[in-house]
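A single protein chain has been omitted from the complex, and every remaining protein chain is retained in its original position.
This part shows chain A:
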Amino acid sequence: MTVVTEVEAAPARHGLLRYAATKAGGALLSIAMVVVATFFLFRLLPGDPVRALAQGRNMTPEQLDLERARLGLDRSIPEQFLHFVGQTLRFDLGTSYEYKRPVLDLIGDRIWPTLLLTGTALVMAVSLGIWQGARAGWKPGSRFDKFSTAISLVLWSVPTFWLGLLLLMVFAAGVGPIPGVFPTRGIASVDAPDGFGYVLDVAQHMVLPCLTLVAVVYAQYLLVMRSSVLDEVGQDYITTARAKGLRDDDIRRRHAVPNALLPTVTLVFMRIGFVVGGAVTVEAIFSWPGLGQLFYEAIRVPDFTLMQGTFLLITVSVILMNTLADVIYHVLDPRVRSV
């Protein structure tokens, strides 16, 4: 038995490496295409950034020209493109028009709040979705199934902005007997203490945005998990496990769920890519200083360099995570490997 495994393992590992290399190559190609597309895509947007910046302000034509030269907008499109590609290869994303600061700095400021919020929300949504989905799929048509599926779908359909504002009004401002205990904005209080107190303060600020995010997205994990557990229920190995006299809960947890997890894992990895992009709406409601908000503001100006930078970051992280998902899928599922 052991001998066989070892013999098999060696080429498998070799195959995995080759597989991963192929995938990485594909990802690099995609990223290169994204870089090119990014540049031209944002130049198709209507509006002149310099004029937008000057809106409502007293600026002479000479000053506008000056500003245009400062931003490099007076050069031809091919020149601008070459400059952009050169910069990007050096990991320099340029300087924001609006903030007058390097885009990479701005992203650096904003990425941690976003990762914290969307990352926590993802973990919670996935846990909740998998747990409820597994139970619902195990006994389809049961009261639990109907109830949890219905609730998750209702929350999935609710507009994020509306839900966030509702939670804010009830749990931050307080309604009737419910005291408003949560803060209305931001990631930390103005006079937040240091050390552990700061951690608590941030945690407190995270509750409502996190709850909003989880509520509106967990349905997708629930539904995927539910349907894949449903597929496993009638399988022979489940019958065998039952025949062995195992407890129903154990059969579900130890036999059905691991087999049913694969589609959910893929979904989770695809979503991890989007974690970086943040959640524009939730960040806007709760004034969360994250990347989604930055991107949104960049579009409003329009702030080309900032838009390019954030857009590149978001797309590249999605591509990387998808590639990783492919590779992990390969490791997790022997069936993919043999193909």
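In the analysis below, contacts are C-beta pairs under 8 Å (C-beta built on N, C-alpha and C of every residue); 3 or more make two chains touch, one makes a residue touch a chain; residues count from 1.
Keep this in mind: contacts and distances are computed from a predicted model.
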So one subunit is absent here. Using its UniProt record, which name fits best from "ABC transporter substrate-binding protein", "2-oxoisovalerate dehydrogenase", "Heme lyase NrfEFG subunit NrfE" or "TusE/DsrC/DsvC family sulfur relay protein"? "ABC transporter substrate-binding protein"
Among A:Ala20, A:Leu66, A:Leu115 or A:Ile151, which one is in touch with the chain left out? A:Leu66
Of A:Leu17, A:Met33 or A:Met169, the residue that touches the missing chain is A:Met169
If I consider the whole complex, including the chain that's not displayed, which of A:Phe39, A:Trp138 or A:Phe182 touches that chain? A:Phe182
Any idea which of A:Val207, A:Val233 or A:Leu262 touches the chain not displayed? A:Val207
In chain A, positions touching the absent partner: 46-49, 51-67, 70, 98-101, 109-110, 124, 127, 131, 165, 168-169, 172-174, 179-193, 197, 200-201, 203-204, 206-207, 244, 246-247, 250, 253, 283-289, 293, 300-302
